[in-house]
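For reference, the structure I am asking about is given below.
Here the complex is missing one protein chain, while the rest keep their positions.
Letters A and B mark the chains in the order given here, with residues in each chain numbered from 1 onward.
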Amino acid sequence: MQQLLQDTLATAPLGVTILLSLVVILLHSFVKNSERAQAMVSVAGLAIAAAAAFWTFPMRGTAFSGMVMTGGYASAMSVLFIAGAALTILLARDYLGKIGADFGEFHILVLLAVTGMMAFASGLDLIVTFIGLEVMSVCLYVLAGMTRGRLEANEASLKYFLLGAFATGFFLYGIALIYGAAGTTNLAAIAQSASARAQDPLFLAGCGLLLVGFAFKVGAVPFHMWVPDVYEGAPSVVTGFMSTAAKASAFAAFMLVFIAKFDIAHGRISLALAMLSVASMVLGNVVAISQTSIKRMLAYSSIAHAGYMLIGLAAGTPAAISGVLFYLLSYLFTNIGAFGVVSIIENEKQENVSIESFAGLGTRRPLLGALMSLFLFSLVGLPPLSGFFGKYYIFYAAIAEGYTWLTIVGVLTSMISIYYYLRVVVVMYFRSDTDATAVPVTTLGTASLLLSAAGVLVFGFFPRLITDIADTLF
Amino acid sequence: MHHYVGLIVLFPLIGLIVNGLFGRHIRSERVVGWIGSLAVGIPFLVAAAILYGMLGSPVEERSNTVTLFTWIAAGSFQVNAAYQVDQLSILMTLIVTGVGFLIHVYSIGYMHGDRGFWRFFTYLNLFIFAMLNLVLADNYVLMFLGWEGVGLCSYLLIGFWYEKKFAGTSITWTGDAANKAFWVNRIGDFAFMLGMFLIFREFGSLTFSTVMDSASSLAPGNSTMFWITLLLFIGATGKSAQIPLFVWLPDAMAGPTPVSALIHAATMVTAGVYMVARNSLLYALAPDTMMIVAVIGALTAIVAASIGLAQNDIKKVLAYSTVSQLGYMFLALGVGAFTAGIFHVMTHAFFKACLFLGSGSVIHAMHEEQDIRKMGGLAPVMPKTYYTFLISSFAIAGFPPLSGFFSKDEILWSAFSQGSVLLWAVGALAALMTAFYMFRMVTLTFLGTPRWAKDKHPHESPPTMTIPLIVLAFLAVTGGFLGIPAALGGGNALHHWLHPVFERALDRLPTAHEYSHMTEYLFMLVSVVIGVSGFWFGRKIYLANPDADDTFAAKAGGVFRTLSRKYYIDEGYMRGIVNPLVATSDRFLSRVVDTALIDGFVNGLAKVTASFSGVLRLVQTGVVQSYASMIVVGLLLVLGLILLG
Partner (left out) sequence: MIESYIPIFLILAVAVVFGVVSANMSWLLGPQRPNRAKNSTYESGMEPVRTAHDRFSVKYYMVAVLFILFDIEVVFMYPWAVQYRNLGLYGFVEMVVFIGILLVGFVYVIKKGALQWD
């Protein structure tokens, strides 16, 4: 009993979030038209969950018979997901009303997705990892198709579900093979015998399948085909959430399973990771150039960013992991911000998301234009914005580990990326607005954009705030 | 005094925030303009005070570092937000803020009535902020931040008048010019970054003082030093518009004229020179790179000067002139005359800023006309502009005792005494061309009979514009006295001032030949003759016949066309690099690889699968099916890599 209490307390962020989801479900069930209240309760509850995460941070260890990780890495990642969810809920407040999809289920699904992410990123047993993955994914499938009347959204949801289920199949099969080889699903136990099994084809095939499952979730080439369609079809705030928090949790779990536990940094798997990374960076950046829809462009850009982060995974040193963690945080603020601006620009039918519809935004709505430029420049990786340091730390670690060629590909492709990011800035500042559709002011939306921008700036000027913590996690 | 260096950087930041956030709501242009100007003027005073403090302290106490906070720390690697106040950086700071202040004041008059008045001053302050970070940084990372920042401002300001359209071939509106500048600069920046990585790998630090301390134990001719310095120099060729990356600068003239004066003549484009000078020790350790720098500098000087001979746009002439003068500076650096390079940075800032502002005044008076063939006879109408323009033209042509004479002569003399006769000859020929095209321009613009339409009423510009012109012209006359060579009985104050900065580098260079003062006088005389003859021919030919170009075109059509089309370099880049790249992205990667190849392959696979199994047909949902097949293909690749790799 003592143990149960201890374990529950040590996993407080997860527990609080689950409880919060239940509270919001009940609130939604019993009080009609309480969407606004649900949003506020969700954000307040997330704040408590964040506090719980800070509180549990020093409690490093495992809970529930070694099934989940507590404190340290798990807490830090929880804070990340919570931040993403809170920003998303704030941004979505006015947006959902605008597109006619102000369902209370939105909050419930976001919160449940966060619980899934937390489990995913802290599972020390492949079964927990898998359950986390599924809880997160199922919520996202529904969120993607939330605007029921919109064909693109239906298509996105269905595609995401079908392909997601397909990839999950591989994931599960990988777990099964690893279990077959190692006789356990516990990561620590697998890790103990991992080096002995480095030549065991059954074990390696299991790792390969698992890797494919993760690669699908992070949207790495060639498992990226769903990304553009789903990102474009889903409502913008949901896309923002998917591309940041969900991607972050997939990366967090990826690193936990493959680097922290299997210790394969110098093995064959890191070669496969490097290949995926190169393919993602090249294809993502190059294809993004020819996109006309901003959401598709950001989708390809998101593929490219997954590629940069995979460099860190391929290097696999603590410094590289720390770099990836910083990158995830930076990308979270940047991309939620960018999709947030898109959500504000969009009209009720969510159809004017071409890059051209940003024409003259810089002079029409200076603040919005400046914020969008900030996010885009951070995505480019211009110093001193946080996006620069994300790349910097990863490249630095990769060079230290001898992956100079991979870094050169990274730098070269990020040069290509300037072209398409900058095109948006050009349209915003150097082109007069063609249609003068009024962009409605939303206080909550602007506030969360400002919060995101603050993140981009603060972590750019003071990256040590994060790296000092990130360095201690592994 | 050096502790106050933070203030220098703070004021432009304040100006930028105030104008950026509230500028839109400040009705009065005057207020916006003066906030912007003072945000640059006050730092000049602070810098002057610091300089005064440095003059009063012994030589070894003149270089100081002021740390604000620790910025990046990764493992053993640490970078501070810190400023290095030494003889070189304070000089650059004075140039940036001094000339910057004058140009800000000028802009109040020039930008009068512009819709984006506040935006303009915000960008200018942002530029000054970034530029000051560039010159004051005590490490490569902060310098790179400034380096990127000035590039960004340059980009924003080139495209400032985004409604403006041109009839050009590849550049049809200001946005194109801005993009071109950004792109070309990125190539340089990429090299700069690689150089930075190499430095870090080699020395384990990115702080100037640490790097230089460890470098001072190395012997010259180190191959790593060659690559580091070469990469850094490629970075400089982007920012400072040298061959082969100079193509962006002439097009950058699409921006407002004060921008051309401030960014694309006086300050930003000299960042590359400053950077090389800052790394003088590393360059001294790589004699091969020094040679490359000198040759590229000389080539740029002559190529750009020759293009300048056949340009008709007043700003284009000045732009090529700038490229050419920057070539001189690199020539100086390449032969090891670091002080001479920095000296020319300073004098060039004075006279070229004055020339650009003067051209702005002319364009203003002529109602946005920039073609010098359609001008003429403006001297009586706008005397202040004319005389300041004339003085600066004499300065750039190298007439003694104006500033350009001393700095250019020092460069040419160093090219001979520390380099070779060939370098000197190229430089001298370029100097002849410089004098010629300058007076071709002066003559066509201000002298002769008016060739403008009757309905135009040119007038002298307001005092906010003419006063900066006068101040700059004064500086263009006197600025050279800081560096009067010993042969002329001068103390060469600048040499002594900068000597501690370059001391270690100079120790590692082969000692120059000692020549008698007589030889030096002879070379000076040649310089003067060159300047005077350029002036005389330029004036005589074009005063007699403003359409002399047509005669040249008729007599030597091929040469003339080649010059006026800038050696077809733009066309070459377009055909050789840009078009293939775009085509590859669009046709090959997007359409062929992602659509045809992947989809086709996957569809083919799907067909094969389908023919095997009728059941799979039922779940085939078109595209999703091919996506899923793609996953399988990827899976096979990954498994292959892991199991067989």
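Some observations on this one:
Here, a contact is a pair of C-beta atoms (placed from the backbone, for glycine too) under 8 Å apart; a residue touches a chain by one contact, two chains touch by 3 or more.
Just so we're clear, the structure is a prediction, and the values are computed from it rather than from any experiment.
Looking at the complete complex, one finds that the omitted chain is in touch with A. Interface residues of chain A facing the missing partner chain: 1, 3-4, 18, 22, 25-26, 28-30, 180, 183.
Heads up, the rule we're going with is that only the chains that are shown with their structure count from here on.
Work out the mean CA point of chain A and of chain B, and you get 40 Å between them.
By the touch rule above, chain A contacts chain B in their complex via residues 158-159, 162-163, 166-167, 170, 201, 204-205, 207-209, 211-212, 215-216, 221-223, 225-226, 229, 268-269, 271-272, 275-276, 283, 286-287, 289-290, 319, 322-323, 363, 366, 377, 382-384, 389, 392-393, 395-397, 399, 407-408, 411-412, 415, 418-419, 422, 426, 429-432, 461-464, 467-468. By the touch criterion given at the top, residues 24, 69-75, 77, 116, 141, 144-145, 148, 152, 156, 159, 162-163, 173-175, 178-179, 182-183, 186-187, 190, 193-194, 197, 200-201, 585-586, 589-590, 593-594, 598, 621, 623-624, 626-628, 630-631, 633-635, 637-639, 641-643, 645 of chain B touch chain A in their complex.
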